[in-house]
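Other chains dropped; remaining ones untouched in position.
Order of writing sets the labels: A and B. Residues in every chain begin at 1.
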């Protein structure tokens, strides 16, 4: 026999919005801070304890895990997944206090279908579409591949 | 001139649920068996002739193709795609009887944005985020990359 599942519905719950934010439903966002003039596309999930900066765009199908901070003027492409539990003991870690923090600087553009593990990325970085970022990035530039490696520095490195 | 399309709507159709399953709408699930205490996140599609074990979590944005069996206590991350038609003749194969079966053991954790082709994966395996699994995995351990390769064995290999 079949039982009745508990049905919950995606939506916007306990989110603090700045001014002039646009959200395209359906989304599932809870316990997040979203800065002025940000854009959130459809089919996006953003977990609690996240912070999204001003004028940052989160495109369709992306997922932001708990404890992700994204700076100002960033572009998060479509289908980008952030993951901060590395399953180091061979399975998910149930203790939030052991999950790593993910910190993305300002003016960072992440291509579609990229995967961002528990790392920090500095300002003025491009991550190529489909890349997997496994290590911290501390120098401005364009990075791509699985694992992502520096392709070239950017002219505004000195910025 | 434009014609009117046939509009269908995602939902839950002909699914057999165990006890205490949680589903976050919107989802598109049909012809599946979902075990006790499982969790299905939003924006998930699960096709028919699939079986999901007890306490297994299917996170947002994932897609399970027909003839996928997942064991107990598994964690399927966000944006994980299962694909059992390898287009061997250069195009989709219209005959379901020729599609491969995908079998995932117990206590398998699959990182976000991973892609699982027509393979079997044994118990106690971790697949890194963004990996592409192209071959069977028969030894417990952590696997990652495109194509996925063994990174290290797990201490509970002998389990």
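Here, a contact is a pair of C-beta atoms (placed from the backbone, for glycine too) under 8 Å apart; a residue touches a chain by one contact, two chains touch by 3 or more.
Here the structure is a predicted model, which is why all the values come from computation and not from measurement.
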Size of the entire homomeric complex in copies, 2 being in place: 3
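Throughout what follows, only the chains that are shown with their structure count from here on.
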Subunit B residues touching subunit A - in the complex, by the definition given at the top: 12, 15-26, 34, 41-43, 59-61, 73, 75, 77-79, 107, 109, 111-113, 124, 126, 128-131, 140, 142, 145-146, 154-156
Subunit B-facing residues of subunit A, complex: 2-10, 26, 28, 43, 45, 61, 63, 65, 79, 81-83, 87, 90-92, 113, 115, 117, 132, 146
